[in-house]
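Excluded from the complex is one protein chain; the other protein chains are retained at their positions.
First chain written, first letter: the chains are A, B and C, and each begins at residue 1.
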């Protein structure tokens, strides 16, 4: 596992994930207050496990001295949206923030992967204050709808099982599920305006 | 708002929701440990707002002296499943528990409402220990897939906006969205066995 | 470490601690609402680590087949009170509950240990619902003031360091600290009535 003290190595990433989760959850609450509708449905976060970091380093040919720059998702945040249209708004809000810097972006929503994977990834540099000083760490923010997330979770499990060599039968079924997820997002978009208006009314008068 | 002390009235319901959330989350963790796969994806809960209780009492013609028996969802728990097949398993597990009694059930999964609503509702009686003694309260447990939940949340908002008189145009679109949600659940079921096996492998070797 | 699956062995204790924490925190909130003053200041809980269970079993001569009955504090709850007088009230409330049974009690408040340790211990039997059925587990509830807790935490650390053979010098200092903690509790008790009245006023009009 390499001689390093992994707890110390991971500590700034854990702190970053904790802070970023609080920040995006605050943003959700604030937007609900300001605009009665939030493009953010919910937020999760995790720090990559050591075994997964090592596996990815091997696959991407990243040397052990360059993990901090070579592996961009040691700190990972996932922002779930109700509608495809909300994703763009969240990306804009990230660009406007002064407490993190966008390094680069991958738009798998408009350019989905051959597998059917759809999501918007923003890699940011985030300065975190530790007891030993300020440290800048990379974090990956994945922005997706609930349908995209459902599909992606399942594809991830299957890839893991088959070591990325999915049987043709499974690939076909996954494609059909991806189509169904895409279709659901499309139908939802088509009634989006109605729904956004309805939820604004709703939030002010009742409880969900 | 009626002369009663609503905070005192609602208190046992709040405590029940807190306890039931802990219990169903524990069940999720335990099943992951025992069987490597949990039919429970996540759990939420809420106590109905006073304004919603009063509105429902008016609609159902429940007198103010019979709120505790007439309104069954003052305490509400929602259990989300990955697959339609998991719903039945969760219902069985509720029946086996000795810390709550099933009063009755509504199966809107096999008999979905005309609107397209699908979910399984179990009404239970739950004994909660207060500082003044034991009190038995009713609670509604809704069990549904993520796709069912997505659709239901949206339908709820639209009904609220239009006071249950949805324009024909919106009804048509909601039906299409319900079909897309149903289709997604079907596609997922068709690869369920693959996925359950994959997630069992996955849980033991990596992080999600 | 014994061949058993410790995660499975500890699972019902973890669930019990989670449920008991929720229940005593609810009790705190409820009493604040009903009486404007709660005898419970805050609540913590923990499951004993495997290494500590094994060490205690060795010391108490409990065989590995009898851990569940021989070690009473695998599940541990700590209830902190502002005043010595509150401890008795909490003990009474535990006796009145129907969701747990008192097995026996140890009153180290009126009969403090030679070391200076003061606390009230209640051993209860708590039925916990698991996926495999109901299981009754023992749990130890420690009730103490903040001053008692402060002293006890420190004594525990020192005992650990010196393997229960404290140097005479340290023993003398610990005794002085125990006296100071006792003195603080006494002074607080002497203005208790004033304070309880004041906090009732306070809770209704302002924020702490």
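The rule we apply is simple: a contact is a pair of C-beta atoms (placed from the backbone, for glycine too) under 8 Å apart; a residue touches a chain by one contact, two chains touch by 3 or more.
All values derive from a computational prediction rather than experimental measurement.
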- Note on the structure: Among the displayed chains, the hidden one touches A, C
- Message: I'm checking contacts with the chain that's been left out. Which of A:27, A:43 or A:198 qualifies?
- Response: A:27
- Query: Out of A:110, A:130 or A:172, which touches the unshown chain?
  - Reply: A:130
- Note on the structure: Residue list for chain C contacting the dropped chain reads 46, 48-49, 51-52, 82, 146-147, 150, 153-154, 156-158, 160-162, 170, 173-174, 176-177, 179-181, 183-184, 186-188, 190-191, 194-195, 197-199, 201-202, 205-208
- Tell me where the left-out chain touches chain A, residue by residue. 7-8, 11, 14-15, 18-19, 22-23, 26-27, 30-31, 33-34, 93, 96-99, 127, 129-134
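Definition applied: only the chains that are shown with their structure count from here on.
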- When each step joins two chains that touch, the fewest steps from chain A to chain C total 2
- Chain closest to the middle, measuring from C-alpha centroids that were averaged per chain: B
- Query: Just curious, how far off is chain C from chain A if you go by their C-alpha centres, in Å?
  - Reply: 42
- Item | Between chain B and chain C, centroid-to-centroid distance (C-alpha), Å | 35
- Between chain A and chain B, centroid-to-centroid distance (C-alpha), Å: 27
